[in-house]
Structures are given as structure tokens and as C-alpha cells.
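The complex is shown incomplete by one protein chain, all other protein chains being positioned as in the whole.
Presenting chain A:
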Amino acid sequence: MSDVNGSGKFLVGIYDDDDVVLKAVRDVKKAGVRIHEVYSPFPIHGLDVALGHPRSRLGIAAFLFGLSGTLTALTLTAYTESFDWPMIVGGKDSYSPVVYVPVIFELTVLFCALGMVGTFLVSNGLGPTVKPLMYDLRTTDNKFAMAIDLSKNNLVEGDIEQILKNSGAAEVNVKQF
């Protein structure tokens, strides 16, 4: 979540093309520059790997939330139908798990979806009152931005600017937060 609490002085390389920025990430890293983050108007496959971001663990969260939905439904049906107020309907046992499959399935999906989306929002620091950290307003339109945190790099500003330009950046701007 380093991008959420970004502060300080950044160099922002602006690229026109997703293939160029993907190649640039490798070139810039090879030149010894630490990249803060890349911003794009749409997902670029392989970019997270090139940047060295760890694989998302959202799947684990989704599974656990789904499991909690399954257990909730199992408990709810068992408690109400065979413990709190047992009733025989249609000649079935008061506890007949097969009949509860639809409810169990729906609650599993519901808990899983809501829990996962909630986890996604929290882990990315997204919320209605969050002010977005935009390194360049055009990155939600047609440009791709590579942000370099100057305080985390030992190279001088001019050298980094040259590396960015060599990697295909159309322009390099300074952004101060």
C-alpha cells in the first residue's frame, strides 16, 4: 500500500503505450532504479510480475468468507428446523440437509462475494472519502505513468530522468505530494 501514503518528491515518466511501459519497467529496473509504482487506464498483463508485486491473496480471503457463509447457513437451518422449533414438512425429517442445499449455496456465494470485495477495498485503501493520489490525471484516460520516489533512490535526478527517457517515456515530470 505504498502508493496510498505516498509523500515526498517523485519523478513521473509518462508513456503513450502499454507495451512500451511494460518493456520500460524491465529496462529501468535493470538500470538500477527503484520504481515506486506504475499507473495505467486499464490492466496490463504481466506488469505486476515485472514490478515484482507479490501474488494477490484475495483468493484465500474469498475462500474463508465463503466457508463462513456455508457454516452460517448450516447452523441457521439446523438450529431453526431441528432444534428451536422442529417441524416435519412433506414427510421429511426435521433435519434434512439435502433440502437446504439451495440456501447453503446462496449464503456461501453471498458471504464470499461481499467479503472478498470488502477485502479488496480495504487492502487497496479505497473508500468514498479517499482522495486519490494521481501522479498524472491522464492515467485514467490514455497515458501510462511510472512514478519514481527520489528519496528511495541513490541516483541523481538528472540520471533517472535520462534513464526514463531512454526507456521510451514521452515526457518526465516532477510531482510533489
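Basically, a contact is a pair of C-beta atoms (placed from the backbone, for glycine too) under 8 Å apart; a residue touches a chain by one contact, two chains touch by 3 or more; residues count from 1.
Keep in mind that, in the parts below, contacts and distances are computed from a predicted model.
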| item | value |
| --- | --- |
| Candidate names "Putative tricarboxylic transport membrane protein", "RNA polymerase sigma factor", "Sugar ABC transporter permease" or "Hydrogenase"; UniProt protein name, chain not shown | "Hydrogenase" |
| Which residue of A:31, A:51 or A:71 touches the chain not shown here | A:51 |
| Option from A:89, A:156 or A:174 whose C-beta touches the chain left out | A:89 |
| Residue among A:33, A:112, A:148 or A:172 touching the omitted chain | A:112 |
| Chain not shown, touching residues in chain A | 3, 15-20, 37-48, 51, 53, 56, 58-59, 62, 76-77, 80-81, 84-85, 87, 89-90, 92, 96, 99-100, 102-103, 105-107, 109-110, 112-114, 116-117, 120-121, 123-135, 137-142, 168, 170 |
